[in-house]
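Note that one protein chain is taken out, while the other chains of the complex remain in position.
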Amino acid sequence: MSEKLKVSGGTALSEEDIRSGKIFVTEDSLDTAYAWDTGVAVKRYLSELKQGRIIATECRKCNRIMLPPRLFCELCFIPCNEWRYVKDTGTINTFSICHVHWDASRIKEGEKPHLPAVIEIDGASEGMGIMHILGEVEPDQIEIGMKVQAVWKPESERTGSITDIKYFKPL
Amino acid sequence: MNKRVAIVGIGCSGFRTTSTDLSYREMIFEAATKCYEDAGGIHPQSIDSFVASSEDFMEGISIADEYVPDQLGAVLKPVQSIAGDSLQGIASALMQIQTGQQSIVAASAFSKVSNLSHYEKVAAYATDPAYVRPLKEHPYFIAGLEMNRYLHESCSTREQCARVVIKNKYNALSNPRAVYGSKITTEDVTCAEPVCFPLGQFDISGHLDGAIVILLASEEKAMEMTDRPIWIKGIGWATDTPNLDSRKDGLGSALYAKLAGESAYKMAGIKSPVNEINFAEVDDTFSYKELQHLEALNLCGFGEAGKLLEMGCFEPGGELPVNVSGGSLGIGYLHEANGLQKVMETALQLRGEAGKSQLSGVETGLAFAWRGIPTATGTAVVLSNRL
Partner (left out) sequence: MRKVAIVGAGLTKFVRRALETPKELSFEATKTALDSCGLSLDDIDCVAHGSAPDAFDGIHQKGEYLADGCGGWNKPTMRVYVGGATGVHAVVHGWHHVASGMFDLCLVVCEEKMSNAMPHAQGFFLTIFDAITERALHPNLLWIFALEMNRYMQRYGYTKEDMALAAVNNKRNGLLHPSSQFKDEITVEDVLNSETMAYPVSRLDVSPVSDGAAAVVLAAEPVARRLTDKPVWIEGVGWTLDTAYWATRDLYYPRYLDKAARMAYEMAGIREPDKQINIAEPYDPFDYKALHHMEGLQLSPRGKTVELLRDGHFARDGNLPMCPSGGLLGVGNPIAAAGTMKICELFWQLRGEAGERQVPGDPRLGVAQAWGDLMQVSSVVVTGI
C-alpha cells in the first residue's frame, strides 16, 4: 500500500441502515414543470408528424438534408429555409434490446423488451439518423443494416409528437 | 503583466417576457450571428473556444451543456459550460486567452425563464435541503431577510430603495432593449402588493427571456478584428458561504461583492474606484441590492448609497451614473444571462453605442452581477475603451 496515498471519508451505508432508521434521512420530491418553446423548426417537424410526414431542412451551402430540421446549418452557420420532405423508411444504423425501464426497474414477466434504434432516414443525408424504437420484429432477427418502415398511429390519435410514429418495423 | 483581452463582438436576441416563436437554439443562433458579424464577420470555426453559462433546472434539461454547440457554430470545438453566472463565464473565457492556448473565445448565455411553470419552485430547490427547504417558504423570503437587515445596519431607508426602482425604470424608457421601463412614484413602490416584507412587488425585477453572445479576443487579434475593442482591465469573483446563517459579515452585507470588487480593481490598477470608475452597471435584481452592492464595491461609503442616490449622484447626469441602461429592474432579469447583460450594456456605453442612454466622455465602467438568491456569489468586471 502506498505510504503517501491517503484515502479519507466515504463511509459505506447499507440499504438496511436506511430502512431500519439508523440513519437520519431528509426527503423531498421535486415538482417542476416546463413548457419548452419548440421554435420554428421543431414546430414544423411536429406538425408534419401529425400529418403523417417527416420533414427536414436543407442547407443551401453544404446541401445536407438535416433531421431533425433546423433553421440553421450548424456547420456552415447560415440560416436554412428550404424544407424537404423525406421518406418514412430507413436503415438501422444501430440498435439495442433493453430489459430495463428508464427508472432502472426491470421489465416484468411477459413484458416485451424495448427495442431502441438509430434509424438513418431515406431521403435525408447519409448518416442522418433519428432515435426511435422498433416493433413487429423479434429481437434476435434485428440486424444493423436492416431496412425499416415507420408505423404511424391512426390520424385521429396523432398529437404532433415523435410518438405519432409508433415504431419502425422491418420492410 | 498578463495578456490583455478585449471584447470584440456583441450580439443579443429577444428580451421579451415570453418568446414562444423561437426555441432557445434559434435565439442563440440569432445572438451569435449578430455577435460574429459585429466582430467583423468571423466564422465560428475560426473561434478557438466557447464558454456557455447555464443551470440545468432553469432549462429543464440535465447536463444542459450538451445542447450548446450547434447554435454557436461550435461543433467539434472546445466548448465548456460554467454552472454559474455568465460573468463567471467571461472570467473563464478571459483566463483561457491568458493561458495563450486560445486567442478568440465566445461567451454565451440565455434565459428562457418563461418556459418554467413556477420559477419560485426552482429557486427554492437551491436552498439547503435539510435546513431551509423544510420551512417551505417562498424563496424570496431570503431577499426579505437581507433587505431588512441591510436597512437596519446601513441606515438606508425603504424610500431610498424605492428611489432605485424609480430611477432604473425611468432610465429603461430610453433603452430599446428594456421591457419593464415606466415612470412611477415612491408611493407606487412602497404601496405595491407586499411579497416578503419589506420587499414589495416593484422591488423585484421581472422575468425576461433573451440570449446574449459576447466575443473576447487577445490584444493581437482584437486589433485586427475591430477598431473599437473594449478592454477587460480587471475581473474578480468570490463566493461567501452558501449557508444563510454563517455569512461572515451577516445577512445585511455583500461581502462577495467587496471581495470581487477588490480583485477586479487590483487587477485593473484602480486605487480609488469612486474617482476612476465613470459609471457602473450594478446588480439590482432587488431594489436594495443596488445600494448594498454600491457600498460593498466601494463606490461610496458604507451607509451613504441611499443619501447619494437622493442627491442625484447616481442619475445619468450625476457624478457616478448607475444603471443608466435601466438595470434588471428596468430591463428585466435574465437569470444566468444577467452577467452578460451587465457587460453588454457597459461595453455599448464605452463604444458610444448606447443611443438615447449615451453618457458623454466615459472611459471606464464597472459591471457587477450577483447570482441571485440564495447565493452569496458575485463577479465584478472593469471595462475600458482605453488600453
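Which chain is which? They are A and B, in the order written, and residues in each are numbered from 1.
Here is the rule we go by: a residue touches a chain if its C-beta (ideal position, glycine included) is under 8 Å from a C-beta of that chain, and two chains touch if they have at least 3 such contacts.
Every value quoted in this text rests on a predicted model; they were computed, and no experiment measured them.
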Touch with the omitted chain, as defined above, among B:Ile42, B:Ala178 or B:Ala238: B:Ala238
Omitted-chain contact residue, chosen from B:Gly60, B:Gly206 or B:Gly318: B:Gly60
Sole contact to the chain not displayed, among B:Gln80, B:Thr157, B:Ser182 or B:Gln358: B:Gln80
Touch list for subunit B against the chain that is not drawn: 2, 55-58, 60-63, 65-70, 74-84, 88, 91-92, 94-101, 122-123, 125-126, 128-130, 236-243, 248, 255-256, 259, 263, 267, 371, 374-375, 377
Residues from subunit A at the interface with the omitted partner, ascending: 1-15, 18, 23, 27-30, 34, 36, 38, 42, 45-46, 66-68, 74, 93-105, 114, 116-118, 127-133, 139, 144, 161-163
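Methods note: only the chains that are shown with their structure count from here on.
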Rounded Å distance between subunit A and subunit B, as computed from the means of their C-alpha atoms: 36
Parts of subunit A lying in touch with subunit B, wherever the complex brings them together: 26, 28, 30-42, 70-72, 74-75, 77, 79
Subunit A-touching residues of subunit B, taken from the complex the two chains share: 19-26, 29, 32-33, 36, 43-45, 57, 59-60, 69-71, 73, 75, 112, 114-118, 121-122, 125, 129-130, 133-134
